[in-house]
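Omission of a single protein chain aside, the complex is shown with its protein chains in their original locations.
Labels for the chains are A, B and C, by order of writing; each one numbers its residues from 1.
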């Protein structure tokens, strides 16, 4: 599903964010990405969603080489992904409802489908009664959950979440990862960047650790517990 | 130092964020504020820094009633506080250095003092080599640490940090709270909003839990361990 | 794109006008100012040109007949003159009437001597030409008519008026072009600013997988609505300014301005079309700049 071949990324100011990274994530996997602050986790995700392009190496998504994809094709690539951004990226001129609905409208969903699905998804992340608020009228955790709702709303092939629980209390964080696990059961690939060790421990999943721009650990889930049934095909 | 008397806050759209809150924080205390997402933690901090004014009740800071403070006096109130914002609030047109230096210049620090202190503080939060980057060129955790550096730079009477470790890995999070503990030893009042239970457990401090706009728990630190010497005078 | 999707984008554009009302008002204000300036220049130019043309047409030459031509014979001469094209009017002026013209300029006693038998002037025709630039051609033709002695030498005035007319037309066109360019410049800078302040919005939309068209349409609709509103306001504003200006000019000198009502439809159509076109163009061009950029790049300086 996602394949990085010797990918390096050096930003314009000379910062080496990723250095010869090889990663293979299969369809239906659930992967935690961990690593210190500034290790290159967000850069990894930005390369997947084609927000940045690699300085070196090749990236394949769904079997297509997206390394130098034409910018007109990028929107269609992104529509296969639901993305939770570390900085939320909510449009403050739109209500919470519209922020989420926007992602549906982009793919041409009918107004009736929007009306049905958006409240349902907002309910899943516990924001049913904030539908008419503006993002600036929400707490940090609430904003983060709007971003999550937007990522979920289109039932994408893969969900990419950058610290989706950074501003959320432990109970709700657990619920959110649990929700993603549920979704994963139906075959959606899930990639979650997090720095919350408790969560990583609670969910027995593949963990890729990035340090200093390189993959320094890639551990398959331990083959025990009840997770076995839906565990992903761990790879190294 | 900080006294909330029957404080309630209802936002313009009718959201009741705080409801009859009474809190007393003494000079030199170290307090964790915990609570679910949307509980009212950030609102509590915004009331302290006079970014919002209470709908009801009175707020005293350093013995002064700031409830209806004249807007010209607010800057001087804020200069007694170092604030880490949940949304960082960095000026993207300034470099990291200037973002931190700005807080010093505001209080009229000399250029030489700025030149000496800013790199030192950036070193404390591990960002020495990012001094010339723009905030938009930093990772989430790095941005958060710039916000922290800015809060520390003026040696304020109190430090108010809203989820200062939300985007930072556990090791560094520990270091940051440890750093705040160190600063606390010299008499600086510290208020940290966090949802990371591990941290709260590791540091044996007063914990105020806010739920649904009310104080639902206020626990003094347990009188054991080596923290005793510098523990604050817990109050209920 | 489905019809409902298209409807949504248009609705979105309309909403944007209201959501960004601070910016909308500022944009409308600037657009109205520019349209007013250009429109006022155009109307002025039309008025001045018409005036110059009127002055040119009312310019009357005197065709002197030979001393021996009687008033009766003069009728035939008049017919011949009228047949010359470019002569737009031709009126007989008897020597008795002619001398009266000098009354003002001459001392009374002298004037008294000159009227009646002492009158040294011949019979004449007052003629005017449709097109002053053909002055010399026409004079040649007039001189060929039998019975004509001379024609008053006003070729200087003719030339000056022709030049003036050209000057006014040229200057009018230039002023309109220059004001138009300045307006376009101001407007494009304004659009740049508006878009600059909304670059995050654009980048977020793209993050979520919106195609360029999807991002653009609401901006274009927004621009067109702002243009439409500006066009309407400008028409009213111009009417107001024009009427005040013309009535105050009429107070000072005798001048019949072209009434606004005569031009209102033209102005309205021109303003609305150019308003909408500018708005749409603004939406198209300026968004484009941010469409190729991604995420952080948009912040780049």
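Assume contacts are C-beta pairs under 8 Å (C-beta built on N, C-alpha and C of every residue); 3 or more make two chains touch, one makes a residue touch a chain.
Bear in mind the structure is a predicted one, so any value in this text is a computation, not a measurement.
**Q** Using the touch definition up top, pick the residue from C:138, C:194 or C:207 that touches the left-out chain.
**A** The one listed residue touching the chain not shown is C:194.
**Q** Which of C:10, C:48, C:84 or C:114 touches the chain that is not shown?
**A** Only one of C:10, C:48, C:84 or C:114 touches the chain omitted from view, namely C:114.
**Q** Which listed residue, B:110, B:132, B:155 or B:219, touches the chain dropped from view?
**A** Counting the whole complex, the residue in contact with the absent chain is B:110.
**Q** Residues of subunit B in contact with the chain that isn't shown?
**A** 46, 49-52, 71-72, 74-79, 81, 83, 85, 89-91, 93, 102-103, 105-108, 110-111, 150
**Q** Contact with the hidden chain only, please: which subunit C residues?
**A** That gives, for subunit C, the contact residues 19, 21-23, 25-27, 29-30, 33-34, 36-37, 62, 64, 67, 104-110, 113-114, 120-122, 149-150, 152-153, 160, 163-164, 166-167, 170-171, 174, 178-179, 182, 185-186, 189-190, 192-194, 196-197, 241, 245, 248-249, 252-253, 301.
Basically, only the chains that are shown with their structure count from here on.
**Q** What chain pair shows the greatest number of contacts?
**A** A-B
**Q** Express in whole angstrom the distance between the two chain centres, defined as the mean CA positions of subunit B and subunit C.
**A** 66
**Q** Counting only Cα atoms for the centres, state how far subunit A is from subunit B in Å.
**A** Distance between chain centres: 30 Å.
**Q** If I count partner chains per residue in subunit A, which residues reach a count of at least 2?
**A** Correct list: empty.
**Q** Taking each residue of subunit C in turn, which ones touch at least two of the other chains?
**A** Residue numbers touching two or more other chains: 296.
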